[in-house]
Each structure stands twice: as C-alpha cells, then as structure tokens.
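Left out: one protein chain. Kept in place: all the others.
And now, chain A:
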Amino acid sequence: MSHHWISLTLNGETIEAEVPANRLLSDFLRDQLALTGTKRGCETGVCGACSILIDGEVSKSCLSLAVQAHGKTITTVEGLAQGQALHVLQAAFMEHGGLQCGYCTPGFLIAAADLLSRNTSPDDAEIRKALSGNICRCTGYQGIVDAVRAAAENLNGT
C-alpha cells in the first residue's frame, strides 16, 4: 500500500500527516488523529454520524479518502467550540433536547452549522430538509429541529 503525505487545515491548525492511500478520511480523523467526535454509524454515507465540514461544506467523511483532504480546510465537531465557549448550536442542542445518547450529535451539529452558514433563518421544513442526511434514533428529531431554530434565532438576535 502506497503512503502519501498530506497537509491540511484542521480545526484551525495546519497539520501534516502520512496516510495509506486507501485510508478513509473518517478513519484518519478517528484512529490516526484521535478525533473520535466524528462517529462511524454506517460507513456507507447514509447516517451522517461522520459528517464534517470540508471547505465550509458538510461532507460525509466515511465517503472520502484521507488523501483527498490534502490542501483542504476541515472542521470536525471538536472544532466548533472556541475554547470553553460553546458554539451557539452546541448550547442550543443541550438546552432544547437536541440529543440523548449523543452518538448522532456531532454529525447533526455539523449539518446544522452548514445550514446556518447558508441560510440564517431557516423555517422548520428547511431545517428538516437540511438534516435529512442524518439519522437519529433517540430524539424523534423534534429536539434537534427546535435547537437549530433556536440557534438561528439566537444568531439573528430575534
């Protein structure tokens, strides 16, 4: 198996790493960099647990290879908070019951962050549509939708 050197910006820091050509990006993050906030739920691009932001857009990290991340800017769930200060979505998920077991949560936070970067005041239907690439088995989605709506309102000062 050939190996490649890649360099990328990860959660605000420039990193370099050597990766086997066939390593999945999700495995690279989790197993090589110990960023285990990115989850494995299906590894077939369906559940969204592995979602990350690549150059600001939501992407399922189980569907790409680590080498493809070369030169990109990546944000994982670990990169959402600023030090001790939670991202507005993280705080809203806590407050509005956006999580229970928490396994799907990193993926939903990332998908929601992507939505709010494109649409600052989504209605419920837009929220549901934007989150339709993620599966949560615990919440029935209501708490998640409530949380995203509240986060948007918070950002808009409404």
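The working rule: a contact is a pair of C-beta atoms (placed from the backbone, for glycine too) under 8 Å apart; a residue touches a chain by one contact, two chains touch by 3 or more; residues count from 1.
The definition used in the following text is that contacts and distances are computed from a predicted model.
When the unshown chain is looked up in UniProt, the name that turns up among "ATP-binding cassette domain-containing protein", "ABC transporter permease subunit", "Dehydrogenase" or "Phenylalanine--tRNA ligase beta subunit" is "Dehydrogenase". Looking at chain A, the residues touching the absent chain are 30, 34-44, 46-47, 49, 76-78, 80-81, 86, 90-91, 93-97, 99-106, 109, 124-125, 127-129, 131-145.
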